[in-house]
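Up next, chain A:
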Amino acid sequence: MDKKKRRSITRGIILAVLAVAIGYTVYAAWTKDKIEIVNVGSKAPDFEVVDLNGEKHRLADYDGKGVLLNFWGTWCAPCEREFPAMTRQYETYKDLGVQIIAVNFAQSDFEVQKYVDNMGMNFPVAIDKTKSVFTAYNIDPLPTSIFIKPDGTVDRIITGEMSEAQIASYLESIKPE
Partner candidate 1 sequence: MSLIDISGNLLYIAFFCYLIGTFLFGGAIKEKNDTAASRADKFGKVAIIVTIIGFIAHLAYFITRWIYTGHAPVSNMFEFTTAFGMFIVLSFIVLYYMYKVAALGVVALPIALLIIAYAAMFPTEVSPLVPSLQSHWLTIHVITAALGQSILAISSVAGLVYLLKNVNTKVRSFESIMFEMVMYCGVLVLGFVVATSTFSIMNYESKFEYVDTLDNVKQTTYMMPAIFGMNEYTELSEDKMTPVMEMPALIDARKLTTVVWSILFGSVLYLLIRLVLRRSVSSMLQPLVKRVNSQLMDEIAYRSVLIGFPVFTLGALIFAMIWAQVAWSRFWGWDPKEVWALITFLYYAAFLHLRLSKGWEGKKSAWLTLVGLLIILFNLVVVNLVIAGLHSYA
Partner candidate 2 sequence: MNKLLCECGHENPEGTKLCQKCGRPLSAEEKDKKIADMRYEGTAIRSKTHNKSIIDKVWNFFSSVKVGIALIIINLVVASIGTILPQEFYVSVATDAEKEKYYSDVYGWFGEIYYSLGLSDVYSSIWFQILVLMLGVSIIIASIDRGIPLHKSLKNQRVKRHASFMKRQRVIAEGQPIKNADDTLELVEQKLKELNYKVRREDQSILAERGRFSRYGPYVNHVGLIVFILGVMLHLIPGFYVDDSMWLREGETRAIPGMEGYFLKNDKFILETHDNAPQGEQLKQGVNVVAKNFQTNATLYKQKADAVAGQADDLEEVKEYEIRVNHPLKHEGYAFYQMDYRLNELKSMIFDLTHKETEESLGQLTIDLTNPEDEYELNDGAKVKLLAYYPDFAGFKDGVPQTATASPNNPAFIFKMFTAEKPEGETSFVAIQQTLEPNGENIYKMKFANVETRNMTGLTIRYDRTLPVLFIGGIIFMIGVVMGSYWNHRRIWIEQSADGTVHLAAHTNKNWFSMKKDLDKLTDAAHLPQYVDQQEPATNEQQELEGKEETEKEGKPL
C-alpha cells in the first residue's frame, strides 16, 4: 500500500510540474506581444539629451522634480495639436517643479528648429539623432508621453493625443509635494 501511495505522489508531482510548465508557456506566449521595456511604476531609464540651445538635460538631474517626456515628430498631426496646450500648461507648471522635455524622432536640425520657432514651444526640445532614447523607452506610436514622478518612477504612459485638461491633470499628479 505504501509503495502505491508513493507512486501516486510521484506521478502527481510530475504531472503538476508539467501542468505548470504548460501553463506558464501558454501564458507567456499569450502576453508576449504586450511586453514593454518601460512599465508604469518602474524606474524610468536615465538618459541625456542636448536641446536646440545646446543645453544638456539628464533625467537624473531632475531628481525631485516631475518630468513629462514627450516623444514627437514634425509630421505627426496629433503632436502638433497638443503642443499649444502643453506650452500653456508649462507656463504654470514650470514654477511648480515640473519639467517638460520634448524629444524629436531623429529629424534634421533645420526642420525641428523651424517647427519650434513656428510653434513657440517654451520647453526644451531635443533631437534624438541615434534614436537611442526612443529605443531605451521602446517608443512605437507618436506622440507618446511619459509622466515621471519626482522619485524617478513612471507615473503613466500615454500614447496618442491628450486634451489640455488631461495634460493639466497628469502634470498635477507628478508635481512634487
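Just so it is clear, a contact is a pair of C-beta atoms (placed from the backbone, for glycine too) under 8 Å apart; a residue touches a chain by one contact, two chains touch by 3 or more; residues count from 1.
How were these picked? Simply put, all candidates are chains of the complex that A comes from, given by their letters.
Every value quoted in this text rests on a predicted model; they were computed, and no experiment measured them.
When the candidates 1 or 2 are screened for touch with chain A in this complex, the one that qualifies is 2.
By the touch criterion given at the top, residues 1, 3-4, 7-8, 11-12, 14-15, 18, 21-22, 24-26, 28-30, 32, 35, 45-49, 58-60, 73-75, 105-111, 114, 126, 128-138 of chain A touch candidate 2 in their complex.
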